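One protein chain is absent from this view; the other protein chains keep their places.
After this line comes subunit A, so read on.
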Amino acid sequence: MKRIYLDHAATTPIHPDVKEAMHQVMDESFGNPSSIHHFGRESRKRLDEARMTMANSINGHYESIIFTSGGTEANNLAIFGTAYANQDQGNHIITTQIEHHAVLHPCEQLEKEGFDVTYLPVDENGLVDIMDVKHALRKDTILVTIMFVNNEIGMKQPIQMIGNLLRSKGIPFHTDAVQAYGVEEIDVEELKIDLLTASSHKIYGPKGIGFLYKRDGLNLIQRQYGGEQERTFRSGTENTLAIQGFKKAVEVLQQERDERIQHYERLSEQLIQALNNRQIDYAINGDLSKECHVPNILNLSFEGMDVEIFLTNLDLSGVAVSSGSACTAGSIDPSHVLKAMYGEDSPRLRNSVRFSFGMDNTEEEMEQVADRIENIMNRLAMNN
């Protein structure tokens, strides 16, 4: 049985060039970038180059990049850091109901600490209405955090409009761009983003590394104290090995982005076509129009299917996909994203799966996936 990995929104394999770059660093440079000797300078040089690569990738300044252990830490730093830095000016934060837990849970914690959080709803396609953002704004609003691309359904939020609105009011705008970074060209100046989260392991880089972009001059309070690395915003010896891998992943991404997008589009179309050819019933969660959806995520609802049975069967037949999030005891919690889109009682909460495509996938694999889905459905129909 050939295993087919369709869970690239969870994490991606390491690109061969990334692996090579990391091997090279391991061989050539181990110094602590803060050290004042030759070994330190060797390491520092590479760190600075990587920081420049990151900054250029989103049209930010060199000083605006804070390396973190990944997306979760960057989101935590952005949200707590901004909230605490601005609490003398207000205690109101705006976010959405469909954020990643790395945004929702910090917001919930801030609520416990006395902050007031507005969780904006989304429409049936999972999109935030700019008018809702506008109406939610208050005099004491100190942060708006809205994700760029949703990780479960792949919908792109109206970031440009939100950015324009918030910049005109002088309210800090953070966006979790973890899912967007690998498929969208992001220009923080044009989009008027103040804080942006990116992660390496969603773009064929290593795990354990990400960054927070912080616009120059924006107030932020650090979450950890120590050797004052990352201009005091993130103390701790830099993960130089992972940073070099991340840098290479970004360089490859910049060369290949258009090619990747086309590849994802073909795969998505192929899978849909293959399901249609086999007369498998499904409904699309979200809206696949290019202007509001990324091509690497396809979230489908299969009427009458139970997600736990479906996911388990798919894995047993060699197809790796996912759905919502698993609880700590392994069972699948209904997706908060689909709940926000379709309501608590919608059967889609219990019958939807996410396919997310990668460069390693082939069109032939999409046919095989459809075959395996068909087999599972036929067998389940026979059981009943």
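Structure notes:
What we mean here is this: a residue touches a chain if its C-beta (ideal position, glycine included) is under 8 Å from a C-beta of that chain, and two chains touch if they have at least 3 such contacts; residues count from 1.
The definition used in the following text is that contacts and distances are computed from a predicted model.
Look at the chain that isn't drawn here: its UniProt entry, checked against "Iron-regulated ABC transporter membrane component SufB", "Spermidine/putrescine transport system substrate-binding protein", "tRNA-specific 2-thiouridylase MnmA" or "C-type cytochrome", names it "tRNA-specific 2-thiouridylase MnmA". From the options A:E28, A:D315 or A:E364, the residue with contact to the chain not on display is A:D315. By the touch criterion stated above, the residues of subunit A touching the omitted chain are 306, 308-309, 311-313, 315-316, 326-332, 379-380, 383.
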